[in-house]
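Heads up, the thing below is written out as structure tokens.
For this view, one protein chain was removed and the others were kept in their places.
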Amino acid sequence: MNALDVLLIAAAALLALVPLALAMGQSPAGRWVIYGGSLAICGGALASALWALRRAASWDAVLPLGLPWIGARFHLDPLASAFAVVVSLGGALSSFYALGYGRHEEEPARVLPFYPAFLAAMSLVVLAADAFSFLVAWELMSLSSWGLVMARHREAGNARASFVYLVMASFGAFSLLLCFGLLAGPGGAYAFAQIRAHPPGPATAALALALAILGAGSKAGLVPLHVWLPLAHPAAPSHVSALMSGVMTKVAVYAFARIVFDLAGPPAWWWAVAVLVLGAITAVMGVLQALMQHDLKRLLAYHTVENIGIVFIGLGLALAFRAAAMPLAAALALTAALFHVFNHSLFKSLLFFGSGAVLTATGERDMDHLGGLIRGMPKTALAFLVGCIAISALPPLNGFVSEWLTFQAILLSPQLGWWALKLAVPVVGAMLALSAALAAACFVKAYGVTFLGRPRTPAAEAAREVDGFSLAAMFALAGLCVCAGVLPGFVIDALSPVAHGLVGGRMPEQASQAWLTIVPIGEARSSYNGLLVLAFIAASAGLCALAIHAFASRQARRAPAWDCGTPSASPMTQYTATSFAQPIRRVFGAYVFAAREQVEMPPPGDLSPARFEATVHDPIWEGLYAPLAAAVALAAQRLNRLQFLTIRAYLGLVFLALVGLLLVLALWN
Amino acid sequence: MELSGALAIQGGQMALVLALAPLLTGFIRKAKARLVRRHGPAVIQPYRDLWRLMRKEVVLAESSSWLFRGAPYLIFAATWVAAALVPTFATGLMFSWSADLIAIIALLGAARFFLALAGMDVGTSFGGIGSSREVMIASIAEPAMLMVIFSLALMAGSTQLSTIAGYMLSSNVGLRVTLALALVALIMVAIAENARIPVDNPATHLELTMVHEAMVLEYSGRHLAVIELASSLKLLLYASLIGCVFVPWGLAPAGASWQAHLVGIAAYVGKLALAGALLAVFETAIAKMRVFRAPAFLSAAFMMGILGVLLLFVSRGGLQ
Amino acid sequence: MIDGLSFDIAHLLAGALVLISLLMLYQDRLTALINVFAAQAVTLALSVAWQACVQGAPHLYITAAITLALKAIVIPLALHRIIKILGIHRELDQAVGVGPTMLAGVALVALALVVMLGVTSSGGDRIAREDLAFALSVVLLGLLMMVTRRNAVGLVVGFMSLENGLVLAATGARGMPLVVEISVAFSVLIAFIVIGVFLFRIRERFETVDVAALDQFRGDRG
Partner (left out) sequence: MSVDALLAVLLIPALAAAALALVPGYRVSAALNVVASAATFVAAASLFFTRPAGGLYLRVDDLSVVFIVLSAFVGLTTSVFSASYIAHEVEIGRLTPARLRFYHAMYQALLFAMNLALVANNIGLMWVAIELATLTTVMMVAVYRTHEAIEAAWKYFILASVGIALALFGTILVYVAAQPVVGAGLPGMVWTRLIVAARRMDPALLNLAFVFLLLGYGTKVGLAPLHAWLPDAHAEGPTPISAVLSGLLLNVALYAVLRFKMLLAANPGAVAPGPLMITMGLVSLIFAAFMLYRRRDIKRLFAYSSIEHMGIIAFAFGMGGPLANFAGLLHMTMHSLTKSAIFFNVGHVAQVKGAQSIADIRGLTVTHPVLGWTLAASVMAIAGLPPFGIFTSEFLVVSSTFARQPLLAVPLVFGLIIAFGALLLRLQGLAFGEPSPGAARARASYLPMFGHLALVLTAGVFFPPLITQWFQHVARLLG
């Protein structure tokens, strides 16, 4: 029984949990059975996926399902195993988290049946090796996550969120469907093996790329296809939000990589331009939108958009290098992208778990009603802090490593011969740097407003630490973030067969480097050692603390905050999320989202409070989606008149159709 | 021998930067005072301040958390490690390969991250002002800095500072537009990052204009001492960065004789003095700008950085 | 055995049918309309009978008889009765004025001729061709009448004349099995009965057979 069998059995077992969940959805035992079961299954799947990645081999399986003359084909190669690792790791940890978190679910019967189906669908997408099974799994993924978003169907706005979500999902699915139809050809050769055997011509491949961007991008949240994401991800229960943001978007990245690097044949150089530009725009738009949010979970969702942009920048570079036949550089870029995929799945899950903990402890998602949680829930605060540092790409954590690798890849790109790329890449690099810096700003805001300062509401005041499972899950993720940050070499080595499989090159082996340093290209060129950096920081901080406590006074006295001598009693005078973002809103807002601030000052003598209102708009929604919706509504309204004609008028229609066809014939003769 | 030598250089440098940092600050204060015909404090005043602060007891705001108390040490550590990795008088640093220029800047970013958090921890409106303005400035300064790094890295074919310095020493540099742009951008970024005029005024406590000071407003005693030390370290770091990259003469190559290293130290001190003097002159010459002019100032630096990189991309095939 | 004369006669009768259809379009009074329809039925019966003797197909006589009995006598009488019973206003209002209707009718006949003659230019015997052309025009005219008459009786009559066109076509087709004519007649009968049933129920519900009155009871308004 090989690794693929294990993964397939795991998926089947997850699906088998669904009827069980339907049966015992109401009983309290259901939570333990379903989440515990998913945890065990995902654990097994994770083990075998890791083993498969280590072996760097590939397996095939065909089941007598799906399209009868093709069967349901499954294939496990390094790429698939890498993403299987991401999927099963995320699944295992969120199941573990949910063991505790699920207790607070009002209607568990609406969550439990969909949850294992969602996990199974995601892993099946990664394993599928023919267009039909792929799309079935893909749509199942959308459908089950839709059900999970609908779990809180009574809350205002969730219906709209899930509606937009599923419509966008079906749009994406249709794009992928067209893409596969194109690649498979009129004969219907839907198996990936057949597609690989007959690579498409340049025009076809270009069209396929466009469709892949539409299909995978709409699921991953590429601007301008991202609008559903910040609506749907926060609406789901937090462990599901973690899965949707941390894992499902990665499955979309997998789909893109599979199609563009594996199925669509050799790339043309301008593909890279398209992907790079999209990625850069996505990264910057995502983080700027995130900065404007004051709903914690929505902020995180917008950050998913940003990180997807970073991943696509890496993929775009890989495409460029591959088109330029520079396998080593391509391997570097691709590894950077995949590394970031892995990292993001870690810290985004961690952050969503944290937000879930905050939600259970306070019942609040709005940061402007929180604050000071670091005292009520110090452990959660610590874990969340690790996540914030990681996502802000600060050393020595993992987020920094993947962005560092991406930068290294960008620094290789002057060797690319094409002018468009020569012009695009530096700008893309600049936007990447900008988004990284803005991300740090955004998480200073998120963490500072939520966990630091003084509590803004009684709910925040009364917040207490959450249950052990949640904490354990969060600290496990935090630990993984640190490990991936200080020992990146092992991750890079693990990813090298993937890069070799897709772009034919591999990075130098890292684990053998002295002091576990990572050296992407050459010693003299660039190197980074997270372990040493961490050690140095720890050492010098400790040294400094020791010295201080040795020579300096140790007395400390508690006193009211000084605040320039004007301490303010009310915690509402603290900076809120909105006011914290104000400087950046002033700098970028005017261009990017037509931010408007109006102040209503009462006339002198009037005692009514002054009102300050800041509004930001999503230009993409208003410029693209609202008009579309309006057009559809208008067409529906106009056509609807046809429902109320008289019988004579309907006969008239028949009559006209007849005469028209006769005319056609008369002309055709 | 080789290893121990490198270790010695590394250790020496760590000690040196720590020792010189307050001196540079004091020197600049003195020079500024002189320039406006004041007598000004002694050059070693910063040492005295630090010592006095350390002896004082710490007054913690009631609403402050463990993060508030831990942050100063982390800030200091990150800054110190960064400063320790910038070649000051010799390139043969033992651990220079453990973090390249990008990582060094990121370390400073980490320090700023914690500083901003600390500013928000007490929950006062001034802390909020400081943090939000700081991150706003940083969010443009960091990309600008990265653009500078790009131009340097593309020319030197490496992001390792020692390699870059070596490349600058080598003959095949010549005068480059990119280099000039990078230098200007780097100086502008350095000014902003170190909260100097015209972006910020380290001496002010006028609520509405302060940025850096607003964040550390609640600190006192040893914490404040550590933070002050960290910020002067940062200033020193930027000064030595500019020196190492743009005027690398006198840097002792790896494995050079001890005389060479002495020369290097001398040259380094000279560079610092020059930089300090120039900064003082500059700060006295111009006035501070409004907070919301700062983005424009930094965007200019950013644009120059991008321009430099573009020039490199277009002008040649890049590094092999 | 098809000689010029027989062809001319068949042609004449078929043409007459088309002409009467146009006449029906011209009518604006219910009773007159019904009478003209009866006349068309008679003509049809004649033409069917002629086809019977031309093709030497005796079973067509039956068809002729059925047509005569049903469409020329029974149905017109029934319609007259219905009009009396329901006491509908005699004027039947047209959705489209007579002039345009006539023009449209002529255009339709032209279209039918073009299509059909263009079609059967390749072989096929001539009577069938001509008759098909005329039958098609009768069908189209009947449909046009259903479309332009607001009144339910007008609707029924239009439908009938449409069926007349079908019968003409069917008989024109040489050796078409009897089963078809019977089914035609059968269907027409059923059609008529059902329509009648509906007219009565409609009357007891709406006091009128004006189709427009039905429309205000359409579900899913607004």
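Every chain is named by a letter (A, B and C) in the order it is written, and numbering of its residues begins at 1.
Just so it is clear, a residue touches a chain if its C-beta (ideal position, glycine included) is under 8 Å from a C-beta of that chain, and two chains touch if they have at least 3 such contacts.
Values in this document were obtained by computation on a predicted structure and should not be read as measured data.
Counting contacts over the entire complex, the absent chain touches A, C.
From the set C:Leu33, C:Val48, C:Leu141 or C:Leu162, the residue in touch with the chain omitted from the display is C:Leu162, counting the whole complex. Among the residues A:Asp77, A:Glu139 or A:Asp493, only A:Glu139 touches the chain that is left out of the figure. Residue positions on chain C in contact with the hidden chain: 115-116, 118-124, 128, 132, 135-136, 139, 143, 146, 155, 159, 162-163, 165-166, 169-170, 172-177, 179-180, 183-184, 187, 190-191, 194-195, 198, 201-202, 205, 214-215, 217-220, 222, in rising order. With the whole complex as reference, residues 64-69, 110, 131-132, 135-136, 139-140, 143, 150, 153-154, 159, 162-163, 166-167, 170-171, 174, 177-178, 180-182, 184-186, 188, 190, 632-633, 635-637, 639-640, 642-643, 645, 647, 650-651, 653-654, 656-658, 661-662, 665, 668-669 of chain A touch the missing chain.
We take it that only the chains that are shown with their structure count from here on.
If you tally contacting C-beta pairs for each pair of chains, A-B comes out on top. Each chain gets a centre from the mean of its Cα atoms; for chain A and chain C, those two points are 69 Å apart. In chain C, no residue touches two or more other chains.
Against chain A, in their complex, chain C makes its touches with residues 95, 108, 111-112, 114-115, 118-119, 140, 143-144, 146-147, 149-150, 155, 211-212, 214-215, 218, 220-221. Interface of chain B with chain A (complex): residues 54-67, 73-74, 76-78, 80-81, 84, 95, 97-100, 102-103, 106-107, 109-110, 112-113, 116-117, 119-129, 131-133, 135-136, 138-143, 146-147, 150, 153-154, 157-160, 163, 205, 207, 217-218, 221-222, 225-226, 291-292, 295, 302, 305-306, 309-310, 312-314, 316-320.
Chain A meets chain B in the complex at residues 371-372, 374-375, 378, 385, 389, 392-395, 400, 404, 407-408, 410-415, 419, 422-423, 425-427, 429-430, 433-434, 436-438, 440-441, 443-445, 447-449, 452-454, 515, 517, 523-529, 532-533, 536-538, 540-541, 544-545, 548, 551-553, 555-564, 567-568, 571, 573-575, 579-584, 586-587.
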